[in-house]
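Every protein chain of the complex appears in place save one, which is left out.
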Amino acid sequence: MTRSNIALLVLVAAVAALPLFGGAYALRLGTIACLYAVLALSWNVVGGLAGYPSFATAAFFGYGAYAAGVLLGHGWPLWAAVAFAALSALVGAAALGAVLLRLRGHYFAIASLSLAEVLRELVNNATDLTGGGMGLNIPLAAGSGVMAEATFFFFAMWGVLLATALMAIVVGGSKLGFALACIRQNETASSMVGLNTTLYKAAAFGLSACFVGAAGGIYAAWVHYIDPSDVFDILYSVKPIVMALMGGLGSPLGVACGAFLYLGLEEVVWRNYIQIHTGVLGLLIVLLLLFLPHGLSSLRADRLWRRAKHV
Amino acid sequence: MQAAQILINALVLGCLYACIAIGFSLVWGVLNVINLIHGSFIVLGAYLAFGLYNALHVPPWYAVIVAAPLFFVLGYLLQRLLLNRVITAPVLVTLTLTFGLDLILNNAMIYFFKADYRKLTLTPSLGSVSILDVVVPVDRLIATAAALALTGLLYLLLRRSRIGRAIVAVRLDRDAAVLMGVNVPSIYAIAFGLGAALAGCAGVLMALIFPISPLTSSAYLGKAFVVCVLGGLGSVSGALAGGLLLALVEGVGSTFFGPSHATTLSFVLLIVFLVLRPQGLVGRKGFE
Partner (left out) sequence: MSDLLRLARVSRHFSGLQALRDVTLSVASGEVLGLIGPNGAGKTTLVNTICGVTPANSGSVMFDGRDITRIKTYQAARLGLSRTFQIVQPFSEFTALDNVAAAALFSQPGASLKAAREAARAHLAFVGLEAQGAQPAATLTLAMRKRLELAKALAMKPKLLFLDEVNAGLNSAEVERATRLIHELAASGITIVMIEHLMKVVLNVCTRIVVLHNGALIADGAPREVISNPAVVEAYLGQKYAQRSAGHG
């Protein structure tokens, strides 16, 4: 295993120590940190490794939240509802991926963006099943204390993060990861050497949906109430991209660090600039793209050194 | 009778959709940038019309004359100062950058104008006329006519003027255009400025018909997406064809499935078109 993968696992393990520092706020923040890292690591499979600009994360997240939410309402146990959300997201996204990933560049970006729109509208209109625009109330898990529940959901989300990190590590070193790297560099040449590009792209899209679907399911159970404009928010598609860009595309460790750093910034901005927090977020995005195009890795000492020498 | 109603509504709405999408399409086609600020530009244009009418009693059809140069300068500067620095970067970067800019502009509008819906009400009201027994409000007709006029103006500009020919040349083949002596960065900035001007003017016209709020920007942007993909990229005729088709589909869809399904239908249509006919109705194949 490479050094950076070991560092990723250490980082994930360190997050699990959060409950030791107690406090409902720490647990809440920890749960969101795990969620963000899941989104970013999952996006990285399609966006970072295969190089396809996917804006479908919100679609997977919202789908997972609603699939699990509806099933919980029908009395399914949490683990079963989340497992169903994850597996159906995997299969559904793989099937969709085989079709949508024939598109390239902007066309793929728009198609993936519209996926969330279509699902949002479907959920909005299927009032009988989903409560439509009124949102969906999700029954509380068997009555335990507030802190016990917060701890439970933190570890549930952390479990998904651990699974996602393991997936990212395994994919990175596997034939699939190698195939995606080929596709990113030259898709035509890839098919010329016998690589079934459709198959591998579909697998990547499926994997990038699976854990996001699970995280959506746990999110729904955690917050007890979801509505379409919340869980299908386009920000769920854009945030993972910003996180990955912050940490540097491709490397799971960088992407996970980007996710935690992003959450830190978001908290600071949210606390200090409540009225203009989306504007400040936008400003951060713009500054990041203009001045740190390679993410934090462009701040690495050796590169600064090289730049200094050129000057 | 219902058919005439659907048809006339689609015609009126389709021209407006074309006007919403045309600046977006121009920027996408020429700069190869998906400009996510487009929706907020439209809303800003609507606020401009609202402000001019309520403060100075300037009716929206004159407000267009004010909006066009203002938005042109805004777009021109935005491209020159910010966007141009990442114009050669991958899709992901340009798209995310315009998203960030959109967050800033949209948040600024919510901060200054609040999120409540406002309505520009002309006093006295212009009333309505009936065409083929279908009643159409006059303000809607004026907006449609103005939208068509703007679209026609852009068409003439691209066809007849020197700058227009240069814009088309860059769209068709950037490298060849460079060899012919076209100053590409300047054309990019002009095209982006034009895109912004068209968005601003579209916003002024929308103020005549629809309620105004920063929250509506994503709906405008969504329409622009769909129109572009349906009609084909970067051409005036494509935007018109796409706008009319979208309006027709929405009209027929909401008649038969109920209005709430119209948007779903339009996005499903978008995905179907993307997969089966990415060049759009009137676009050429292999024309990315």
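Read from first to last, the chains carry the letters A and B; within each, the first residue is number 1.
Criterion: contacts are C-beta pairs under 8 Å (C-beta built on N, C-alpha and C of every residue); 3 or more make two chains touch, one makes a residue touch a chain.
Because the structure is a prediction, the values reported are computed rather than measured.
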In the full complex, displayed partners of the excluded chain: A
Chain not shown: contacting residue from A:A179, A:A202, A:A215 or A:L288: A:A179
Touching residue (missing chain; options A:A17, A:V146 or A:V193): A:V193
Positions on chain A contacted by the hidden chain, ascending: 174-175, 178-179, 181-182, 185-186, 188-197
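We adopt the following convention: only the chains that are shown with their structure count from here on.
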Chain B - residues contacting chain A, complex: 28, 32, 34, 82, 85-86, 89-93, 95-97, 99-104, 106-108, 111, 218, 222, 225, 229, 260-261, 263-264, 267-268, 270-271, 274-275, 278, 288
Chain A to chain B touching residues, read off their complex: 47, 51, 53, 99-100, 102-107, 109-111, 113-115, 117-118, 121-122, 124-125, 234, 238, 241-242, 245, 275-279, 281-286, 289-290, 293
